[in-house]
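Taking it in order: structure first as structure tokens, then the write-up.
Now for subunit A:
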Amino acid sequence: MDLTLFMYLIPSLIMFGCGVYGFITRKNMIAIMISLELMLNSVDINFVVFNRYLFPGQMDGMFFSLFAIAIAAAETALALAIIINVFRIAKNVDINQITKLKF
Partner candidate 1 sequence: MELFNNILIYFVIVPLLTLGGLALCSNRGIKAIRTVAVVGASVLMVLAVMLVKMFLDIRGAGDTSEMILRSDVLWYAPFNVHLALGVDGVSVVMILLSAFIVFAGVFASWKMNPMPRQFFMWFFLLSTGVFGFFISIDLFTMFMFYEVALIPMYLLIGVWGSGNKNYSAMKLTLMLMGGSAFLMLGLIGIYFHSAPEGQPLTMNILDIAHNDAIPHGWQYLLFPLTFVGFGVLGAMFPFHTWSPDGHASAPTAVSMLHAGVLMKLGGYGCFRIAIYLMPFAANQLAWIFLLLTGFSIVYGALSACVQTDLKYINAYSSVSHCGMVLFAILMFNTTAMTGAVLQMLSHGLMTALFFALIGMIYGRTHTRDIRDMGGMMHIMPYLGVGYVIAGLASLGLPGLSGFAAEMTIFFGSFQHTDMFHRVLTIMATTSIVVTAVYILRVVAKLLFGEVQDEHHRTLTDASWEERLSTATLILAVAAIGCFPNFFINIIISSFNPVVEALKAALPSIM
Partner candidate 2 sequence: MESVGNIILYFIVAIAIIVFSVLTVTTRKILRSATYLLFVLFATAIIYFQMDYQFLGAVQIAVYAGGILVLFVFAIMLTQQPGKEAEGLATHRRWLGLTAALAGVALCGYGLFSYAGFCGRLLSGGVDVNMERIGQFLLSTDKFGYLLPFEAISVLLLACIIGGVVIARRR
């Protein structure tokens, strides 16, 4: 049995689907962020796997993942800062309750 590209893409796909499900259904903003991380992660896997299987002589996919991780880190840090700030103001991290800025 060979480990094909396809076999790596299946868990990645399911991970992405879970991310989507979580993003749409969760109400806690941190949970939404977690779902977002899932999706990001699945994309990272895809980059790496495609790179490794299709263009083994290059490292573009890997670097892309590397940068994605860095950006994800930055983004998470910022998002969590905002969430905590929102929590300070609203005493809540429920996305349905945070409607103060809405028209």
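Here is how the candidates were picked: all candidates are chains of the complex that A comes from, given by their letters.
Just so we're on the same page, a residue touches a chain if its C-beta (ideal position, glycine included) is under 8 Å from a C-beta of that chain, and two chains touch if they have at least 3 such contacts; residues count from 1.
These numbers come from a predicted model, not from an experiment.
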Any copy counts here: identify which of 1 or 2 touches subunit A within this complex. 2
Listed in rising order, subunit A residues that touch candidate 2 in their complex are 1-28, 30-31, 33-35, 37-38, 41, 44-45, 48-49, 52-54, 56-60, 62-63, 65-67, 69-78, 80-85, 87-88, 93-94
